[in-house]
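Pasting a structure below so you can have a look.
Of the protein chains in this complex, all but one are displayed in their positions.
We just call them A, B and C in the order they show up, numbering each chain from 1.
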């Protein structure tokens, strides 16, 4: 399941909803990304996105993870709008019988989301506002999943 | 921080406590392991452990993770005693500025915990009770961290 | 067709969206970028480093050699920075 929203999310409640009434899940991995103040360099942040394409991309990425790993459930929640240091940005949750699938799928979802989901961060600090630059490391992290060897 | 306890834990509350008041954390990974019914093969489970050594091992494993990755916080909570399918067994949480460290450290903690922490699972099912056999896969998962190449 | 701009591409061109009707010779994203750059200094500036500009046709990522023939909505934006 995917959601794109302005409001905050509750990690514990999201995980509880995902596993409610189930006794077949052995492993749940959650990833939460949040705004870092970067030693005072960031006072606030605005996340712009491309409504419609964002949802389509997140659904595509989630379907890809479901096809690659035996997931029992998965969730992506991504926020947009005005955020402060410490605020949540993104939540990814994966559930599987075994931990490797849950870990790998969560990592994959984050790597792909970082390079594919149409979000743009604009940070404000003491020196003014600036659009965050994309990271070459993120491109490399996403590329590692396209190798035949599946991981790393 | 590590805790060994009979009572359940609250994933959301544990994560909230770990990050409370902090604006420098960028990535939080949680792993939750729970009892699987394995299609009715498991009706309940008892987790025995070695009090004293369990705490020492978990502390050693956590210190090793802190030495290997730039973690801002970490937590291991492991339960013992009588458990039912769907019940939580273990929680690992790692926080870092960047997601790779948080993911890798959480995976490392689970791999090492699985082969080093003195817990033994006894499952009861329709055919009676049996001690769970250790998995060769878990040994291999732990061994991958001892290679010089760090991962995989 | 409808054009959308996001993030600093939007700031530089000065609009979020517009309707355009490029001539028949403009067949790919790359050719569309060249055509846009000729429309004025704000486009020239926004697309100056065209290799860093990402494009989507009807809400799917495409490369610069993609055909725009069937496109209803084309978006231009910087490399994404979510997550």
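The rule is short, and it goes like this: a residue touches a chain if its C-beta (ideal position, glycine included) is under 8 Å from a C-beta of that chain, and two chains touch if they have at least 3 such contacts.
What you see is a predicted model, and the numbers here were worked out from it, not measured in a lab.
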Inset, instruction - Please work out which displayed chains the absent chain touches and list them by label. - result: B
Legend entry - Given B:13, B:53 or B:143, the one touching the chain that is not displayed: B:53
Inset, instruction - Sort through B:11, B:28, B:89 or B:105 and give me the one touching the missing partner chain. - result: B:89
Legend entry - Touch criterion as defined above, residue of B:42, B:95 or B:113 at the omitted chain: B:113
Legend entry - Touch with the omitted chain, as defined above, among B:3, B:68 or B:122: B:122
Legend entry - Residues belonging to chain B that touch the chain removed from view: 33, 47-50, 52-53, 56-57, 78, 89-90, 110, 113-122, 131-135, 138
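Quick note on the criterion: only the chains that are shown with their structure count from here on.
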Inset, instruction - Give me the chains shared as neighbours by chain B and chain C. - result: A
Legend entry - Central chain (by mean CA position): A
Legend entry - chain B and chain C: spacing of chain centres that average the CA atoms, whole Å: 48
Legend entry - CA centroid of chain A to CA centroid of chain B, Å: 22
